[in-house]
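One protein chain is absent from this view; the other protein chains keep their places.
After this line comes subunit A, so read on.
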Amino acid sequence: MDTLKESPSPCSSRHNSPRPAPCEMPATVGIEAVLDQLKIKAMKMGFEFNIMVVGQSGLGKSTMVNTLFKSKVWKSALPGPGVPTPQTLQLHSVSHVIEEKGLKLKLTVTDTPGFGDQINNDKCWEPILGYINEQYEQYLQEEILITRQRHIPDTRVHCCVYFVPPTGHCLRPLDIEFLQRLCQTVNVVPVIARADSLTIEEREAFRSRIQKDLKSHCIDVYPQKRFDEDPNDKILNSKIRERIPFAVVGADQEHVVNGRCVLGRKTNWGIIEVENMAHCEFPLLRDLLIRSHLQDLKDITHNIHYENYRVVRLNESHQLPRGPGWVNLAPVSLASTSAGQGWTYHS
């Protein structure tokens, strides 16, 4: 839930009773109406969601984004014959406002063409880390102003979807390096891209190998185990963690199957339905990112990753990359904490 800027009411019992309309039942105070007020406020303000897609070219990132949000967020980025693959990693973002049932979502998608495509891919993750830190920096700058805006525009990356190529073997050295570095700065959701090249058995074997690799390299992908707050969360997230990474297929063309119109890929031997759980796990990814955990992603970004960044910035600002408008915030007297080692969980 968005943080409330209201003073707490003195009588905060009776959370669990059903919600009557306010002023109808004299025995209750009517606190439940707060939920309605929240909803109305949220509808007015709208939501922001920033997602970043990382992976080698051709793994279906643009198609996946289009499929997720059921709109042509990105025109399928198939470069024409004259356009060469970019020599260095570039980042570009596209923003759209999508509306559903009166609720507006400002969606920003950041793409990373050129990632992992060169012969020498050393340090190809650095521009990405730089971009993420830059967004944190921008937010920080806004936050420390004396007269702040009422609603700080949030360009921080809430979720990074990492596309693993479906080799069927295990994670590659590039994947390991990238995931290790990025899981400490942002929520990373790895997915097995173009999963229509793996049979069900190959998929399961690949998934368990990836999970083993992630464990042995101490890579904590979203949903992170250490941020589970209560037993309900734990159960829900454990179910998700068993299936990570999801094997997904993206498609933005519709075909007719058994009289229904479905999104899918048509081949000579069958039609792969994107929303069919028996075919691929796209519904799981969609549910995770949008239907159930969108707010959680934003919360973890705000409460944990951003706070970590802020702590390091305030203590040792000379160590971080200097983006535009960089200001030396280090108070002279504060000694350095354990921030030099890496990111810490800041509660």
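Keep this in mind: a residue touches a chain if its C-beta (ideal position, glycine included) is under 8 Å from a C-beta of that chain, and two chains touch if they have at least 3 such contacts; residues count from 1.
Everything that follows uses one rule, which is that contacts and distances are computed from a predicted model.
Comparing "Transcription factor TGA3-like isoform X2", "Mini-chromosome maintenance complex-binding protein", "Proteasome subunit alpha type" or "Septin" against the UniProt entry of the hidden chain yields the protein name "Septin". When the missing chain is restored to the complex, the residue among A:Asp154, A:Asp196 or A:Asp252 that touches it is A:Asp196.
If you put the hidden chain back, the residue from A:Ile240, A:Ile271 or A:Ile290 that touches it is A:Ile271.
Only one residue in the set A:Glu177, A:Asp220 or A:Glu316 touches the chain that does not appear here, and it is A:Glu177.
Interface with the hidden chain, as seen from subunit A, comprises residues 56-60, 78-79, 81, 85, 117-122, 165-177, 193-194, 196-197, 199-200, 209, 212-213, 216-217, 265-273, 276, 278-279.
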